[in-house]
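My structure is below; once you've seen it, I'll send some questions.
What you see is the complex with one protein chain gone and the rest in place.
Note that the chains take the letters A, B and C in the order they are written out, and that residue 1 is the start of every chain.
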Amino acid sequence: MRRCNNFFQAYRYTEMSVLVLLSVLGVVLLYLGLFNNRGAVAGVGIAGLLAAFVLIASDWHLESPLFNGIIQFDTYARSFSLVMIVVTVLLFLFGIDYYAKVKENVAEQYALMVFSLVGGLLICSFTNLVVLFLGIEILSIPLYILAGGKRDSFRSGEAAFKYFLQGSFASAFLLMGLALIYGATASFDLAAVEAYSAVPANGQNMIFLLGLFLTIAGVAFKVAAVPFHFWSPDVYEGAPTLITAFMSTVVKTAAFAAFYRFIANLQLPGAVETMLVVMTICTLFLGNIVALRQTQFKRLMAYSSIAHTGFLLLAFLGTDARTPDVLFYYLGTYALATVGLFIVLTLAKRAALGDEHIRIFRGLFRSNPWIAVAALLMLLSLAGIPLTAGFVAKYRVFVLSLTNGYIWTTVLAVLMAVVGIYYYILVVREAFTPQEQETKPIVVAPLNWLVISICGAAVVVLGVMPGLLRM
Amino acid sequence: MTNDLLAALVPALPLVGAIILASLRRKLSANVAGGLATAMIAGAFVCSILLFQGFDAATGGRTVKLLDWISIGSMEIPLALRIDALSLTMMLIVTGIGSLIHLYSIGYMHDDERAPTFFAQLNLFSFAMLMLVMGSNFLITFIGWEGVGLCSYLLIGFWYKTPEYNYAARKAFVMNRIGDVGMVLAMVLLFQRFGTLEYATIMNVASGVNDPLMIAATLFLFIGATGKSAQLPLFTWLPDAMAGPTPVSALIHAATMVTAGIFLIVRSSVLFELAPFTQDIILWIGTATALLAASIGLFQNDIKKVLAYSTVSQLGYMFVALGLGSYSAAMFHVTTHAFFKALLFLGAGSVIHALGGEQDIRKMGGLKGHIKITFITFFIGTIAISGLPLMSGFFSKDLIMAFAFQRSPVLFALLLIGALMTTFYMFRLLFLVFYGKYRGNAHPHESPLTMTIPLMVLAVLSVVGGLLNLPHLFGGHEAMKHFLATAADGIRFEHLELSHATEWILMGITTMLVCVMIYIAYGRFAQKATLEGNEADMPFFKRLIAQRWRFDELYRALFEKPYGWLSTNLFSIAEQKVMVPIMNGVGEAAISLGNVVRKVQTGNASFHLLAMLVGLIAFLIITLMSN
Amino acid sequence: MEEGIITAIRVVPLDHYVLLSFLLFSIGAAGVVFRRNTIIILMCIEMMFNSVNLLLAAFSAHHSDPRAQVFVFFIMLVAAAEVTVGLSILVMMKRNVDSVDVNQLNRLKG
Partner (left out) sequence: MIAALLLLIPFISALVLVIARPAQARPIALVSSLASLAVVLYAWISYTGGTVIHYDLDWVNDWGLRFKVGYDGVGLLMLILTGVVFPFIVATGYGQQHDRPATFNALLLFTQAFLYGVFLAQNALLFYINYELTLIPVFFILLYWGGENRRAITVRFFIYTLLGGLALLFGIVYLLVQNGGNGDFTALASLSIPASTQVWLFWALFLAFAIKLPIFPFHSWQPETYYMAPLQGTMVLGAVLLKMGLYGVYKLVFPIVPAGVEYWQTTVIVLALIGAVYGGVIAFRQSDLKRLVAFSSLSHVGVLCAGLFALNAYGVSGSFYQAFAHAILVLGMFYIVGAMQERMGTSDMSVMGGLKGQAPRLAALFLLVLINAIALPLTQSFVGEWLMFAGLWQVDGWLAFFALTTIVIGAIYMLYAYQRVMLGPDRTNVTLADASTRDHLYLVPLIAVTLILGVYPGPILELLDAPVQQLLSSLSVH
């Protein structure tokens, strides 16, 4: 991945071209939609994404500031962008089968996902707070629509609307925060803000403090940290499964990348540190504890995603050179496992005629052993069982938090990890319990089989050789 | 070297026999099996004799190391045998009497289809017993100690179809195990104190020290002894052990195993010499047991039970001797008792055999005409145990009583009472079985030679056994004492300073009273045609005794029932109502907590917005507070 | 921007702008939380956005730094886009449940 590709050496503004490329790709997809040719749409989409992938991968480590330095495509940004693009590709592959039944507006779905992706790319490469805001909006607005993708479904609509309301409400706070920071520092430039925060006295500046607080709150909404998590269970459940997968992977990755990019080099005032710790604790606790009683798989995944947010926040605490690497690894592997599981869910859901209760997995091992094993691997990875990527990820998080001396928070996290294992293992138990009565067989399209296998294999390979996924 | 080989052979032969018999137990006929078993133990006997002849008492003893057993850190416990006067004496008793009883069993068991198994177990017992007496350190002795326990368990429950027998067997084993706890404690204590378990080393070192620990050690050893040798409070298993085939009772529960306790104490006599406190305890426990058991013997109607209780009381006498520090006397009585008690049991077995399994003396009587040999030999046994002059029992028992008198006349008096009771119930037994009219309805027939020969041999031994340790009084020079003195250091400490006159007087009194007892017994039982049997119409005290002082009931109420109750309730309450619920409770608590927290997610859109705002403000407050 | 206006803005001390926009912002937030009519909620959100715009403008004047004003335009743009989407979703909702009351949205819970 890190190898330079000579052919693209010619380009100087690769990254810019990536943004352009993807935006254009979205438009193209919209046009293709007119011909109502699903295969072509997905194909073109994937091709474009791969092209973008190559563009980014082609000149790694080339730190070139863009648009007079409001964007910086450094290794950090590239790594996360690549993950997001890869995951989007996987989702598109899944989409081919997923949208096979849907009548119209398929192209729009793809296009909106691409637009949202552009937002994602922006916020993991911003060096200017304005871009942070714009990126988040570009990321979110398509999602509001996508969440409501199933026009005639009430739940889908409700999800969309709740997401929209809470989203824009949160954006308002984010804006206020940014404005206040600007007021304090007289600049939107991240570097300037960091410089400002470096002066201890400024930590006491109320305006600045408030600004930081509100900004973090605004971003925390995107990563669904308690108490800004209310949207996620409802939206996850209501939204079409593909979009849920997209939100819990690409969007989550982007949001975290942005979050960390924002606070990475800030000298956070102690007060804000405390607030982060409290937020972490609440998120860990609520996410896991509530997930215990979830029987709807998508809702379960929503709460477990909140729980994982908690673990990721744990990695934020304190500043450590290894943190970005940990985030990257954690998010990447989490995304892979989640995508695979959501595909399995969709298949099982079809067989169970729309039911989403975890019992629909029962007998999976009997009917589709390999799918069951792959699902098992992904669940174990989410649960953090050794030799899966999830274990390495959690382990590294614990190392970080203990290195930074957050012993009791870590103790809580460990306890919550046990809780987490419980609700994942319940799903495993279903999958490996023989089904009593005969049910509709679970049919697996080759592409889906491929994606599931990739995800299943990936979590193990990355778990055994974590070195492969390093920024 | 050859001696070492012989020494090794002594336990090896019966072991081999046991293994062969056990593995071929379905192929062999009863007689072949019996022959083989007898041959093996007889071979061991021969080896013992050879060893005995080749043994020079002056050299003390020799240790034959077979192989390293447990050796780790500074713990060196070899699998080694000790050949010295003490072990040789016991070896001769075990193998000698063992051989006779094996021989006897051929006849006794010949129509039992599991005879080969029986002989296998009998041989295994002999092996274990020999390990016990030959062990060169406590742990080897312990091998035998537990081994005989196991064999006793197997043989008591030999007829496994009867639940009572199995119960008796388990009871015997468990009670022995209780004693073994003491034994192990003694061993770990001694090991920590001396860093070894070798008898020779410990005894040499110990004779110097004066250490309160010794009291603990000896008490623990004694607890072990009470278990094996059926002393208070652990004696109740022995009478029940009569459930086993009669030869077993003779070999294990009269002649050999039950004397293991005495052997152990003599073996470690040095330690006991250092702990006078323990000696007193032994003394009084022994006395109490002797009297108690004898009293119970007075009213038993089962021929084997009578003998069992008499065994317990005789063991009591031996412990008295130990308590008095006259170890040779104890060993002497062990020997003679082995002779006449084995004789009596085998005789009883012969009677039972003659009557086709009848054991109730109320259904016997007038047998002297039918089974002459048995009668004569049994008669000899009876007078021997009663201690009529010049019988083996006479010498051994009077030696003990002389020592007792030396300690205190009261003790002497108590023991005398015990002796008289012994005489009374033994002659009661003799008269009820062989005199008067036959009260049963079987057709008595004399037993085959294989059974009568051992009787005769043992009868002779019971008569002349006294010569082994003939006191100076009768022109002897206590051969056995001097022989044993080379092995058991304790014996050097004992000395009897009674004037000959006193001894004569004591013997006179004893003999006279004994004769009186015999006369009374004759008057009461010799001519009985029928017998008032049942305990119902006895006065309270008499009934209490007849019901064995209700020890079994007491133990059942004190230990067995509570234990069962505890077992049941620990499971049904402690485990299922407490431990498991606690374990599940944690999980369920977490889940129900989750159930509460998820109520926050009402699903109401504007409530969610409100909640967000509230949360934001809460966090804001936190932030500002901590600023 | 022309000098005069800036000075005019600067006449009023910064704190007043801050307080005012906080006030507007809080009113907006309160409206979002407590009103049930979705249209009004949307307007309240707009109000919050604009209070930020006001604040930015003030800051920009006081820092005499135009970048904030650029940002204000961005915000207006985004706000417009958001309202568009919001209204379209609103329409969809109106179609599903014949009402614009947010509390109709309570199927997804737990």
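Quick note on the criterion: a contact is a pair of C-beta atoms (placed from the backbone, for glycine too) under 8 Å apart; a residue touches a chain by one contact, two chains touch by 3 or more.
Just so it is clear, the structure is predicted and the values come from calculations on it, not from any experiment.
K.L.:
Please identify which of the visible chains the hidden chain touches across the whole complex.
P.N.:
A, B
K.L.:
Considering the complete complex, identify which of B:L449, B:V464 or B:M579 is in touch with the unshown chain.
P.N.:
Checking the options B:L449, B:V464 or B:M579, the one contacting the hidden chain is B:M579.
K.L.:
Of the residues listed, B:A58, B:I72, B:A501 or B:M625, which one is in contact with the missing chain?
P.N.:
B:I72
K.L.:
Applying the definition given at the start, please give the residues of chain A touching the unseen chain.
P.N.:
380, 385-387, 391-392, 395-396, 398-399, 402-403, 407, 410-411, 414-415, 417-418, 421-422, 425-426, 429, 432-433, 466-467
K.L.:
Identify the residues of chain B touching the omitted chain, counting contacts across the whole complex.
P.N.:
So the residues of chain B touching the missing chain come out as 22, 67-75, 79, 139, 142-143, 145-147, 150, 153, 157, 160-163, 166, 169-170, 173-174, 177-178, 180-181, 184-185, 188-189, 191-192, 563-564, 566-568, 570-571, 574-575, 579-580, 582-584, 587.
We take it that only the chains that are shown with their structure count from here on.
K.L.:
Taking contact as defined at the start, I'd like the list of chains shared as neighbours by chain A and chain C.
P.N.:
B
K.L.:
Using only Cα atoms to place each chain's centre, name the chain farthest from chain A.
P.N.:
Most remote chain from chain A, centroid-wise, comes out as B.
K.L.:
Is the number of contacting C-beta pairs greater for B-C or for A-B?
P.N.:
Output for the comparison: A-B.
K.L.:
Chain A to chain C: how many Å between their CA centres?
P.N.:
Taking the average C-alpha coordinate of chain A and of chain C, the gap between them is 28 Å.
K.L.:
Based only on mean CA positions, could you tell me how far chain B sits from chain C in angstrom?
P.N.:
It comes to 99 Å between the two C-alpha centres.
K.L.:
Where in chain B do residues touch two or more other chains at once?
P.N.:
Residues 598, 601, 603, 605, 609 of chain B each touch two or more of the other chains.
K.L.:
Listing for chain A: what residues touch at least two other chains?
P.N.:
158, 161-162, 165, 169, 233-234, 294
K.L.:
Write out the stretch or stretches of chain B touching chain C in their complex.
P.N.:
That would be residues 598, 601-606, 609-610, 613 of chain B.
K.L.:
Within their complex, state which residues of chain B touch chain A.
P.N.:
For this pair, the touching residues of chain B are 587, 590-591, 593-595, 597-598, 601, 603, 605, 608-609, 611-612, 614-616, 618-620, 622-624, 626-627.
K.L.:
Within the complex, which stretch of chain C touches chain B?
P.N.:
Going by the criterion above, the answer is residues 29, 32-36, 41, 102-103, 105-110.
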